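With one protein chain removed, the remaining protein chains of the complex are shown where they sit.
Right after this comes subunit A.
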Amino acid sequence: MAANASAQPARSSHPPQTMPHTGRQPFAWLGRLLLRLLLIIQALIVVYPLVWNVLASLKTNEEVMENPWTLPKHFNWSNYVNAFTTARIGDYMLNSVLVVAMSMVILLAAALPTAYALGRMNFRGKTLTTNVYMAGLFIGGVYIIVPLFILMNNLHMLDNRFWLSAVYATGSLPFSVYLMIGFMKSIPKDFEEAALIDGCGYTSTLFRIILPITRPAIVTLIVFGFFDFWNEYVLALTLITSDEKKTIPIGLSNLMQIQQYATDWGSLFAGLVIVLIPTIIIYALLQKRLTDGMMMGGVKG
């Protein structure tokens, strides 16, 4: 294999990248055209519903009813005003921001020290603890929602945004711990030894030495956490009962129920756009982190 690899540059004087596709087959350009066509059609299938949604959010009700393929005659911003005033999207959004922030704090406070202990220290019960988290990867969501609801009812934790956040954080904990243990293990041992000799305690070693090194992984955790918490539906539907504490996915699905009778499509579409905006911004900023992180966590399982 090694001999083969070293012989390669001599063999191909033109760029090796293009070799398999050009020259040999006269119809290669036709193949590329067809491939491009296939990809463009798929891209349209992904993008068009979103474009349509934005257009519909700027139409009047009559225009929405008329023909889904036309452009709005003039931009009808009142849908957005309605979304904030009558549909109270702003309040739902504020709840979501609050819940996402609290969930993130709880998640990081629990996951980072846990991963440090499991990834870099030795103690009795370490394997058992690790296994608890690994088993936790497979259990969640709708399966355990009934006993969770009953437990939280008995402990008076229902209809409380803090406890909802705690449940969210717990849901993401096994994956986060799993991801961080891998990172923690990759840091050389000398770091702590040097720190301990310099008189750093355990806590300051963790916070001043280790956590700064793992910052890329922490950013990945935060990105994943954001999407999980911002989009979560089932738990929020079950654990929050009063309208003024509901998060945005619940607010939107309520809005949809109402619109079916009131037929004010415009403000529903405006609501959807308002929810999409933070997602799109974060995706645009952190897209690479996200897909890289996914490969890191998902493939090397």
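By definition in this document, contacts are C-beta pairs under 8 Å (C-beta built on N, C-alpha and C of every residue); 3 or more make two chains touch, one makes a residue touch a chain; residues count from 1.
The rule we apply is simple: contacts and distances are computed from a predicted model.
Engineer: Which name from "Maltodextrin-binding protein", "ABC transporter permease", "Tryptophan synthase beta chain" or "Multicomponent Na+:H+ antiporter subunit C" does UniProt give the chain that's left off?
Structural biologist: "ABC transporter permease"
Engineer: Just to verify: which one of A:109, A:194, A:262 or A:285 makes contact with the chain not shown?
Structural biologist: Touches the omitted chain: A:109.
Engineer: If the hidden chain were put back, which of A:58, A:221 or A:252 would touch it?
Structural biologist: Touches the omitted chain: A:252.
Engineer: Determine and list the subunit A residues touching the chain excluded from the picture.
Structural biologist: Subunit A touches the chain not shown through residues 4-5, 8, 16-21, 24, 31-32, 35-36, 38-39, 42-43, 45-47, 49-50, 52-53, 56, 64-65, 67-69, 106, 109-111, 113-114, 116-117, 121, 123, 129, 132-133, 136, 139-151, 153, 166-167, 169-171, 173-174, 177, 201-203, 206, 227, 230-231, 233-234, 238, 248-249, 252-253, 256, 265, 268, 272, 275-276, 279, 283, 287, 290-291, 294-295, 298-299, 301.
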